[in-house]
Every structure is written in C-alpha cells, then in structure tokens.
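Remarks on the structure that follows.
Excluded from the complex is one protein chain; the other protein chains are retained at their positions.
In order of appearance the chains are A, B and C, and numbering begins at 1 in each one.
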Amino acid sequence: MNDIAPYIILSALLFAIGMVGFLSRRNLIVIFLSTEIMFQGVVLNLVAMGRMHGHVNGQIFALFLLSIAAVEAGLALGLVVLLYRRKGTLDAEHWSSMWG
Amino acid sequence: MVELLKDQFWFSALMTVGIVVALLTAQAYSIYFERKISAWIQDRIGPNRVGPLGLLQPLADGGKFLLKEDIIPANVDKPLFLLAPMIAFGVAMIGFAVLPWGGNVDLDADGAVDVAAQVADPGIGLLYILGIGSLSVYGVVLGGWANNNKYAFFAAMRSTAQMLSYEIPMGMAIVVVVITAGTLRLEDIVLSQIGDGHVWNIVLHPFAFFILLVTLFAETNRTPFDLAEAEQELVGGYHTEYGALKFGMFFLGEYAHMITGSGFIVVLFLGGWHLPGVPGLQPGDVSVGAMLLKITVMAGKIAAFMFLFMWVRWTLPRFRFDQLMRLSWQGLLPISMALAGYATVLVYLGKSTSIPWALGGNIVLLALTLVISQLRQTPVTGRQTNMPAISLTSPAKAR
Amino acid sequence: MIDDQDIIIVDEPELTATERLYLPQIIDGMRTTLRHMFKKTITLQYPEQKREQRIENYRGVHRLNRDEEGRVACVACFMCQTACPAHCIHIVGTESPWDDREKYPLQFDIDELRCIYCGMCEEACPVDAIELTPEYDLVGRTRDEMILDKEKLLEVFDRTVALKPRKNPKISGYAGTGDRDGCQSAGGGQ
Partner (left out) sequence: MNTEWSFMVYATFALGAAAVYFLLPHTGRSTKTAGHVLGVAALAATMVLCASKFLGTEGANIFFYLSAVVAVGSAVKVITHEKPVYSALYFVLTVLAITPLLILQEAEFLAVALVIIYAGAILVTYVFVIMLSQQGGQPMHDRQSREPFLAVFGGFVTMAAIAGQMAALPEEKGIVGDFAVAAATTAINDRGVDNTSLVGTAMMTEYVVAFEVAGVLLLIAMVGAIAMSKKRVPAETALTPMPVPGKVGREVEPF
C-alpha cells in the first residue's frame, strides 16, 4: 500500500519553493530556474495523482509538461541572451520600463 | 555459496564487484594500449621498460598520478573544481550497470535458469545508458568553468555545443534499433538479433551503425572530435589546470566512457555476447561455462571497438568546429531521421527483419546522400561569406 | 605590412560527392596507419644501443685542450667569450707563469645549461684550445654542477682525447716563431 499524501506535500513544497524563488530573485536565469522547480513539483503531483487513479494519464500529462518546459527553456534562454546583449546585464530590474 | 548466488541480488553484487575491478584494470591497460598502438602506428616501440613488454606500465602511471603534487590553483571555483573530475569519472563508471554480459545462467546445472549475468535488467536499460551519457557532459563543462581559465572555458563551451548536437543523431540511430527490436531492455535487444530469420542489426542497418559510431566518437571526446582538449589551440582544454589524481580521473573516465560506448554499440548492433553458429553462445546455453564464454566474447568485441577508437585517434586529424557542427546538423541528423522513419515503415510493412528490404533502404539512402551532397556545393573552408568586406590594403597604405 | 600584390586568393577546391562524405579518405588513411602498424620499428633502445656517431663535427660538451706538456692550451684571449651568443663562457685571465705566452686562464667557466652548442667558441679560438666533443650525455643534479670550470673541462679533454684527438696540436709555434701551419682561426695575430 502506498500513501499519496507525502508525494503531494512534497510537490507542493517544491512548487512553493519555486514560487518564492520566482518572486524574490533578480537574476533572469535564476527566475527561469525557479519556474523549472515549479514544473518539477507539478510533474511529481501529476504522476502521484495518476497513480492514485491507477492509470498513466498523469505520466502522459507530465511528458507534455516536459515538452512545454523544453519549449520554455529554449525561448526563454534565447530571450535572455538577447536581453543580455542589449543591456549587458541579467538584472530583471533593468527591464521594468513598462511599470505603470 | 551457490545457494546464495542463486539469488539475483547477490549475483548482481558479485557481478558489480567483478565488473568494477575488471573495468579499472581495463582502463589502466587501455592507456597502455593507447600508447602501444600510437607507437606501432608511428613505427616506434612504445612503453617497454616497466616489466616484461612494459606490461607493468599502468602501475607506474597510476603511481605517478597518485604521488604527484595535487595543486589547486588560486582563483578557481574550488567546489566545482573538485567536483568536476568526480562527475566525469563516476558517471563513466555507472553506465555499466545495465550492459548484458552473459545472458541467463543456470548455476546449479538443474536445467532451470537461476539468474541473469547482468548487474541490473531494467525495462528501460537503453534509456538509462542514454541518461547517464547525457550527464557526462557536466564533467567537461564544470571542469572548464571551474578552471577560471579562458582556454578551458572555450573548451567547455565547445564541448557543450558538441555534446548537445551529437546527442540527437545518436538518439535517432538508437531509435532505429529500438523500433526494429521493439523493446528497450538491452537483453531483449540482444535476443532479438538471435535466432532463425534474425541477424545482427549491423547487417540490417549499417548506416545507423555508422552514425552511432561517429556520434560515440563525439560523445567520448575522442579524435577526430576532441575539440574540447585540442592542445594545439586550447593548451590542455578543459583540464588545463588539473594535475595529479584529478587529471587521472578525467583520463580514466574517458576510457571508461569509451568502454561503455563500445559495449553499448556491441549490444545494439553486434549481437552482444552472440556469435552466429558457435555452440555455447546461443540463448539456450545457460551453463556457467557458457556464461564465461559469452562474457569473453562480449569483452572481445568491446576490445575490438577500443582498438578501433585508438586506431582512428592516431590516424585522423581533428575537425574544425564549423565542420563538426555542419557534420552533425546537416549530415548526420537528416540521415538518421530518415533512417528512423524508414525503420517505422519497415515495421508497418512487417519487414523489419528482412535483409533485402532493410539493406535496400540503406543503399537508396546512401545514393540519395551522395546525390544531394553533390548538388549542394557548400564551401569546405570555414570562410564566412556574410562578413562585411574588409579592405585588402594594409591600414598603413590606406592612410 | 602586406601589399595587395602579395595576397594570393586561393580558390576553394571542388570536392566530389564521395569526398564530401569524408569516408573514402578516412578509410585510405586508416589503411596507411594499419600498414605502418606492422612495419619494422627503427627505434634504438638508447642506453643499451647507441647510434653511430660522427666524431669530427659533433657538437657536444666542451673541453679545454692541453698542450704537449699537459698545460691548459688556452691563452685567455677572451675571443670565445666575445663570440659566444649565449654568454655562457666566463674567463678570468691572469699573467701566465710560462714563457711561451703572456696570459693564461685562472678561471674558465662554461655554463652548460645556457650553452646552445653552436660551436662559435671553437671557431673563434685562435689557438684551438676550446673544442666541442662528441660527448652528449652530460647530466647533473644541480645547476651548479652543470657549470663546468677549468678542471672539469680539462677532465673532459682527458676523457675524449682518445676518441677525438686534438685537431691542431702545433701550439709550439705560437710564441712568435711564425710557424702557424694549419691554424685556421681568424684572429691569428695577437
């Protein structure tokens, strides 16, 4: 018998940690890394939930999530390189000109 | 004792110890043979002073690595500097866990199969090797980064790009085998190449075999793809600042990686422990003697590939970086994708083990490649044509 | 500076289809190296086997020649020290105790680690006192050991004189009698 609660608490923990990082860090790359941590939490959650219901749909969602993460990493890192070329820094604060 | 070994867990434990010991010896002697083969190719004799025929040379080398002063240069990123060789060595060592060495074994000769001569036999053995292989890039990258040295850094950058580029055709070439065999278990892949109407995958898909071989050269950072340690351009590459045992770990890790890669390609394309027609090497032979024979055959095939690695190293010059990238993205990738597509077509037609169909497709693909490469005359030099025109007059004259 | 007319723009070679695959060339190269793998090696096992050596013009360790009476032949003229491109010769000359010359070297040091073994000292010597010998296995544990002084250089002479006799032993003519046959040095008249 396997218990789902620890998995869900763990995935929530990862999600929360990723959120804290996303909110508080200023380096663009670390911000994206934080979103990847949130992805990890979600993957874990999906798999656990799928297992609870006894089918692999959770795993398939997680696989799609992986492809989304790959897309996100590719585009985001491309953008980061562009931004870095433009301003010479990775500080997110430098891209706050749209604050209104 | 035999009763204990009939449990797969204890048998695997024994296998692990045996493989690790054999592997460390094999790595040390790979270095010896690397030096010997380079010497033979260059009409020299090679190491012959330590022991008879120089056979104790690995011990001397090991002693040298151990006893040299272990320097950590100032301004390196110390934790990463220490971690990088460990990653390179450790990752190279754990890939062996899933290689099938000797098929099933009947230890007490009662006709029933007791254990498999394999450390672990997961259903995803092939993916496991791929995953481990994809981790191995960190040793090089971190080594280059932690050095705090521009040359090493260049090596790290090159290596990252190279590994990422060559992993894709490698995966595609493996997909060809996976589709043909219909499984990810390495033992099943070996078994799928044995028996009536089944041949080694190299006969069916020589092109995929060749692509996998080329990408293995790239993944193990061996000449002609050793741009990460191009000593003429980059001093020492990613291990410029390393010395003593830390360098030794990089060095041994490279050979361990080569041995894993050889074992991998042997399992995928050359039938693992199997030799057609030889008694004792068929799936039905499960005695202990047959297991030892199978392990010997497997090791022999791996040794042959190691020889190929070394032979190529002392023959070919290094690729230039743009050639390297072009080879991967414009050469190997389309061909391997076409091969994977063709393999699915074969499975759909139910001809996946038919030699004329598979070979015919390979030949057609080769002809197509030749025609296309003839039609597309890209420049062979690395001259960049889209650069702004420079004045050929010297600045002094122009003034 | 490079002039325009000095620049040659080379056309890129057109590769055939098989050449673009690299494979035939690679196989060709591998065949070559495989052939070499079975060729006879020409290696000499050095300490046991030694190469046949040319005695006359081999440029190895220096020696200071002795004359017939066993004295150092050098006259402390500083020609070699001047000629030496590596500045590895150091001479302290003093008044000679013998009649046949005015000066002799009180001290004569050659730093064998700085020496580039060019043979200029040999060329420069007016009395052929300094010569290079066929001896090449000079080793030492310290840098000081590798600075050969007068005694050591004379010892080298004693060791090698049998192998390579002194080229021009007619030192006796030097004292001013005018008998200078065979002396090839440029700075003859001192």
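Keep this in mind: a residue touches a chain if its C-beta (ideal position, glycine included) is under 8 Å from a C-beta of that chain, and two chains touch if they have at least 3 such contacts.
For clarity, every value in this text was computed on a predicted model and none was experimentally measured.
Taking every chain of the complex into account, the absent chain touches A, B.
Considering the whole complex, the residue from B:F11, B:F89 or B:F153 that touches the absent chain is B:F153. Considering the full assembly, B:M163 is the residue among B:M163, B:V214, B:L316 or B:L332 that touches the omitted chain.
When you scan B:I45, B:L80, B:L245 or B:V347 for touch with the missing chain, the hit is B:L80.
Interface residues of chain B facing the missing partner chain: 77, 80, 122-124, 127-128, 130-131, 133-135, 137-138, 141-142, 145, 153, 156-157, 160-161, 163-164, 167, 184. Looking at chain A, the residues touching the absent chain are 1-10, 12-21, 23-27, 29-30, 32-34, 36-37, 40, 43-44, 47-48, 51-57, 59-60, 62-64, 66-71, 73-75, 77-82, 84-94, 96, 99.
The criterion applied here is as follows: only the chains that are shown with their structure count from here on.
One simple way to say how far apart two chains are is to compare their mean CA positions; for chain A and chain B this gives 33 Å.
For the pair chain A and chain C, the distance between mean C-alpha positions equals 71 Å. Between the Cα centres of chain B and chain C there is a gap of 50 Å.
For chain A, the set of residues touching two or more other chains is empty. The set of chain C residues touching two or more other chains is empty. Chain B contributes residues 37, 39-45, 311-312, 314-316, 369-371, 373-374, 377, 379-381, 383, 392-394, 396-397 to its touches with chain C in the complex.
Considering their complex, residues 1-4, 7, 12-18, 20-21, 26, 29-30, 32-34, 36-43, 45 of chain C touch chain B.
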